[in-house]
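A single protein chain has been removed from this complex, and every other one stays in its place.
Let's look at chain A:
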């Protein structure tokens, strides 16, 4: 009966946390109302957030929302924007491009919105970009890894920045795929690699970049297959893959596909490591069948190992949010701080009106931003709006849990 009582207990605990958090929230608002001596005579400015706060990705989305909330509260305590109080407005996009675009449109039309943190999904970002381009609203994504967003469809050969107001604080797939390949081929010595993708653009692109680098390093791609994302039965594709005797399988998809796939491969006697990108890096991957030896690369370094990340973790923990910061909270925190810093500078010379000129000035401030002490270390942007911080980390399933193997700067070679 242990499990039953644990479940009941955790249920009670969760209730307690929720109640506690809402209580805290209420207190906080009052405290902010008093503003501890800050001058807020000029009104309230809004930092917009768009993230998937319900659905399969809710753990990530809620972490993003809470982390921005944390940055905003810290800024209010420190009177970071003179004369103004900051407020966060978080909209749930459910990982749905239409919902994300609609929320972004509302933010763009609202002159009190000084900047947008989000979205998480690259697909949502593609829908948002054209909607807010004319309003010049600055957008910083904590999680988009699709290179097209910042360098256009010809990102590999003729990069061209499509939207000046778009920035991101994470590295891109065209770096992550090769980074993954270098680990598998150079560090693990894999010579025969199979590729399975789910047909989505992100998975396809990453797999193509992975294949290119793996082949450059002397490995062979023995087979490449596409599966249907809604399938749960991978026995057929794995039987086919097994016949090519691969030493590893690169999966261009997310944990809900890769986890069961790892288990079914083992069941078929194909006991080789599964490797993939940040879509696999989730505890659910292991719960759904990921096995020891499976590999995932992800953006940034483990937050606990970054010197300046500890302050973020401590501050986050103190707020008693009902959800953890997730894989992307620290990036959202860094992104929010860029926006807050920008609006602080813009409002020194003139009151905030939300005019296109002022929003353009915001874009300039964000472009010029550079700090070494972000939650993920270096925060700054290159001429395409991509992060200057190109750290990736290899994680490996070890004794049933993700463990970081190595972190490194991934430069395109």
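Basically, contacts are C-beta pairs under 8 Å (C-beta built on N, C-alpha and C of every residue); 3 or more make two chains touch, one makes a residue touch a chain; residues count from 1.
By our rule, contacts and distances are computed from a predicted model.
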item	value
Name per UniProt, for the chain absent here [options: "Branched-chain amino acid transport system permease protein", "Protein-disulfide reductase DsbD family protein", "Transketolase" or "Aspartyl/glutamyl-tRNA(Asn/Gln) amidotransferase subunit C"]	"Branched-chain amino acid transport system permease protein"
Which of A:74, A:111 or A:239 contacts the chain that the document leaves out	A:239
Residue touching the undisplayed chain, where the options are A:54, A:353 or A:398	A:54
Of A:131, A:182, A:256 or A:359, the residue in touch with the unshown chain	A:256
Contact residue for the chain not shown (choose from A:45, A:81, A:170 or A:227)	A:227
Contact footprint on chain A, counting only the chain that is left out	1-4, 7, 54-56, 58, 199, 225-228, 230-233, 235-237, 239-240, 243, 256, 259-260, 263-264, 267-269, 284, 287-289
